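Below: one structure in structure tokens.
Missing here: one protein chain of the complex. Every other protein chain is in place.
Up next, chain A:
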Amino acid sequence: MSKLKGIYTDIVKIRRMVFAELARLALKDAECEEFDKIPYRIIDTEEATYRSSIFKERAIVAARVRMGLGMDYETNQEHKLLSEGIRDFLKNDNQLKEPLVNVIRFACEKCPTNAHFVTNNCRKCLAHPCSIVCPVDAITIEEHAAVIDQEKCINCGKCKEACPYEAIVNYERPCAAACGVDAIESDDYDRAKINQDKCVSCGQCIIACPFGAIADKSMIFQLLKSIKRGEDVRAIIAPSFVGQFGPLVSAEKIVAALKELGMKEVREVSLGADFASLHEAELFAEDIPEKQPYLGTSCCPSWTYVADKHVPEVKDNISESSSPMIFAAQSVKENNEDSKVVFIGPCVSKKLEALSDKVKEEVDFVITFEELAAIFVAADIELTKVDAEEEIRDASYYGRAYANAGGVAEAIRQNLKEKYNINPPITKADGLADCKKTLIKAKAGVLDGHLIEGMACEGGCVGGPGTLLATKRGAKYVDKFAGESPYKFAFENEKLNKKEKKE
């Protein structure tokens, strides 16, 4: 996990201020020219605070504004007045398009790529084990210190381990280090560049970049405009939502606040998780091992993209079941055909899932908890003072526990045990690199018979890039809220039974 996850930095602050500004302008139906003022409202000093120049700081904010609206990243050559671009964009279909995650290239500080360096901790010692253990003879002992020949070095790390003075460091680009599928490359100017053929849009690089040079696109503006137009917007909120808005803001208060914002209805996505865990248990019971050797879960889009893009041979063994998001959206639209559904979650790649042909009819908008928190501020909704009326009880214990690593597989296993008397071995892939490794193992046949859970974010959805809480803290809230559910198993969920009876 990136070291920056869960730490509040000025990068986080600027990102959230941009979201709040976009929400504010959407809510007041502002003219396009007003967007030109956002960089000045956010960077309101006389001289630069963060970078070489205040104009660059503002240009970066402008790039964030464009992406916050869902617009494509523009190179410096194409640069035009913010408001002009926005006017064109809003005139056309104003829909967010791939690529979702983008490097703001002129904000990238061109960190050196993976390399081992000797620091001035080096004592030029007599033993110099570094040079002795080097398998490619890349280290020479020069006048003042050991020196690594970068042409020869293969980054095996043996010298680093051997040094008694901790004098050798492995320097990695934080964005590349956070990327479990090696999608970060360099452009002709040595700036980070995302290889979109490899990228699975998990969003971890957004959190990891210490210069805030990577951003995803957002649908804040489109969502709020839809509400402003008086459309029937209904929210489905992912299981990791509890606690994300502060310790005094209960799940019920979050629901009430969403209604105050203009949502006609709010449902837990955990309800969809109950559908999904039952469906995946059924698939497992029917197909394993006769029709397919193992079953991979389907709820994490980035995990399924890893299979699509990196280990395509295993693609067919990832469950075809719809994700909890889709099930929850369907349960809303079933009775409200003309409604629009917004998925609110911790997840960046759900934005992409919602754009796919299969899903775009079901889910109209996707926003993160972080984006929602900014919307509440822009709408002047004070969460601690909202009156919560109704108790929410949409989902079972295991459905609510989907948000923590291991929760998905456990929910499916419980259904398999109770309904089919099967207790399969479980493999959990926790984090993107682990996802890829696990799928390669599965391809080799090592995991036959297994139920395989894949989570691109370490710790599960609570570790998602769109969260406000540190991962462990979020996980505790999820556990507690799951414990308050009136049902233990998915199949005990009355809301589900009602639907099944109807069928």
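One rule holds for everything that comes next: a residue touches a chain if its C-beta (ideal position, glycine included) is under 8 Å from a C-beta of that chain, and two chains touch if they have at least 3 such contacts; residues count from 1.
In this section, contacts and distances are computed from a predicted model.
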Study note, to complete from the structure: Not-shown chain resolves in UniProt (candidates "Thioredoxin-like protein", "Sarcosine oxidase subunit gamma", "Peptide/nickel transport system ATP-binding protein" or "TRAP transporter small permease protein") to "Thioredoxin-like protein"
Review point. With respect to the chain omitted from the figure, which of A:G6, A:P239 or A:G296 is a touching residue?
Key: A:G6
Revision key, fill the gap. Considering the complete complex, of A:P112, A:P247 or A:G483, the missing chain is touched by A:P247
**Study point:** Residues of chain A in contact with the chain not shown
**Key:** 6-8, 12-13, 16-17, 20, 245-249, 373-374, 376-377, 381-385, 468-470, 473
